[in-house]
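Just dropping this structure here.
Only one protein chain is missing from this complex, and each of the others stays in its spot.
To keep things simple, chains are lettered A and B as they appear, and every chain counts its residues starting from 1.
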Amino acid sequence: MLKIKDIHKSFGKNEILKGVDLSIDKGDVVVILGPSGSGKTTLLRCINFLETADSGKATFGDLQVDLHDASKKDIHTIRQKTAFVFQNYNLFNNKTAIENVTEGLIIGRKIPKAEANNIGKKALDKVGLSDKYDSYPSLLSGGQQQRVGIARAVALNPDIILFDEPTSALDPELVGEVLTVMKNIANEGTTMLVVTHEMSFAKDVANRVIFMDGGVVVEEGTPHDIFVSPKEERTKKFLKRVLPEDYTFYI
Amino acid sequence: MSEGLNYTFLIDTFFIALSGVPITLLVTIVALLFALPLGFLLALTRINQVPILNWFSRIYVSFVRGTPIIIQIFIVYASVPLILSLFFEKYNININVYNINPIWYAFIVFSFSTTAILIEVFRSALSTVNKGQLEAAQSVGLSNFQAYRRIVIPQALVVAMPNICTATVNLIKATSLGYAMSLQEITLKAKVAANVGYNYVEAYIDIFLVYIILCSLVEYGFKLYEKRLRRYKYVSA
Partner (left out) sequence: MEKYFDISYIWNSLPVLLPFLRVTFMVAGLSIIFGTFFGLILAVMKLGKSKVAQKIANFYTTVLRCTPSIVLLFLVYYGVPALADNFGLYLHDLNTAVFVVITFTLQFAAIMSEVIRSAYESIEKGQFEAAVSVGLSPLQAYRRIIFPQALVVGLPNFGNGLIALLQEGSLAYTIGLIDIVGKANLIIAANYNTHALEIFIALAVVYWVISILIEKFFGKLEKVFSKGKQTINTN
């Protein structure tokens, strides 16, 4: 459903993405792991055209685009088919929770307001925020804000949702509520591409795990492949650093 | 009438305009010397809610910010001679108020308005310095005065510096209104030179250039000083 081919991206002299390929099928939950600075965020942002890649191709269903010079129309189409959940939420500060969720529906997709409100309420209910429809972001906790962020993505009913470290700005005690919400929407069959450091999520929810380092995909496979029998030295090193000593025993 | 610019006049008058710079700077510096400490003290009365002074400062600031400087000049220039002549009459002092050098009026007006502007500058700078800073200083045994002098003021100064720069540039610009008091500064000197042959375009180009040079230099100077203050801030932090 989504294929990325040979994507390159540099910032000045630093080449951040050095030819990454990616293929995601409908219903997949793909987790990208990798050390900080390995280009995970940049990859996600290039897919959503928040950055312009230097080269690379994307296939989206039957839409083929060049990631370097896509037309405005194609960019718009792809953004309509995708949704993005940001590390620092990026809720619209001047809009209530429900308005955050319906903004894309009403303005982007021209869905009538009443219908959009119904969709929006359902999405907020799904993330457990039935009592916060009319709250402005400044009055919500980090966990609540990120759940609105997820509701905003879900409400669009996109072909795929891109998550960029959705829990890493949260206080530890708030991580759980967001992961639970993500698990629920994954179980409903939502296609997801998730950058995260939450190994439990990768292990329990993902059907494929990609390990990135230094701007390339080092290794990919099922969670079992990656966590239990990684082939590449760099993968082993990384896992050793981020997993507790005896973690593999529990897999 | 399109005979173009009179370049000889343009160049000669540039130097005439330049000769007004010392007066402009003198007025600016005197006003600042007066306004910086007074503005700071009155800002403290605002921050610490000193009963009557706080209220006085508020009205004072509101008046200066609410009225054009030219009208403040008019008022001072019309009222001070009145008051002085009454005073001189009463005590039989034999001074003719109309012989007083206008620069004294300029000192009064620009100190008066700059003080008010600086009260606001210092008030907002002081209020950005965290209250915890003062408490921490006191907790290590500094007196209130020492805490202000060594901890609060240096930090507030860094915050206030860009606004003090703006206030200084605005003050220099405002001295161009000294013409209303016959103050021999940049604008008046060049304008008088232009009166002879109606070379107003040239004269105002010269005045314009002198102010741009003067203000750019002042801004540049402040930038350098700010850099030094900030470096000090990092080192001591």
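Some observations on this one:
Keep this in mind: contacts are C-beta pairs under 8 Å (C-beta built on N, C-alpha and C of every residue); 3 or more make two chains touch, one makes a residue touch a chain.
Everything numeric in this text was worked out from a predicted model, so none of it was measured.
The chain not shown here is in contact, across the full complex, with A, B. For the chain missing from the display, the contacting residue among B:Thr8, B:Asn48, B:Ser79 or B:Asn101 is B:Ser79, taking the whole complex into account. Looking at A:Leu63, A:Leu139 or A:Val242, the residue that reaches the missing chain in the full complex is A:Leu139. Taking the complete complex into account, A:Arg79 is the one of A:Arg79, A:Lys183 or A:His197 that touches the chain left out.
One chain is missing from the display, and on chain A it is touched by residues 48-50, 76, 79-80, 82-84, 86, 88, 90-96, 103-104, 107-109, 131-139, 152-153, 156. Summarising the interface, chain B meets the missing chain with residues 1-2, 4, 62-63, 65-72, 74-75, 78-79, 82, 86, 169, 173-174, 176-177, 179, 187, 200-201, 204-205, 207-208, 211-212, 214-216, 219.
One rule holds for everything that comes next: only the chains that are shown with their structure count from here on.
Separating the CA-averaged centres of chain A and chain B is a span of 56 Å.
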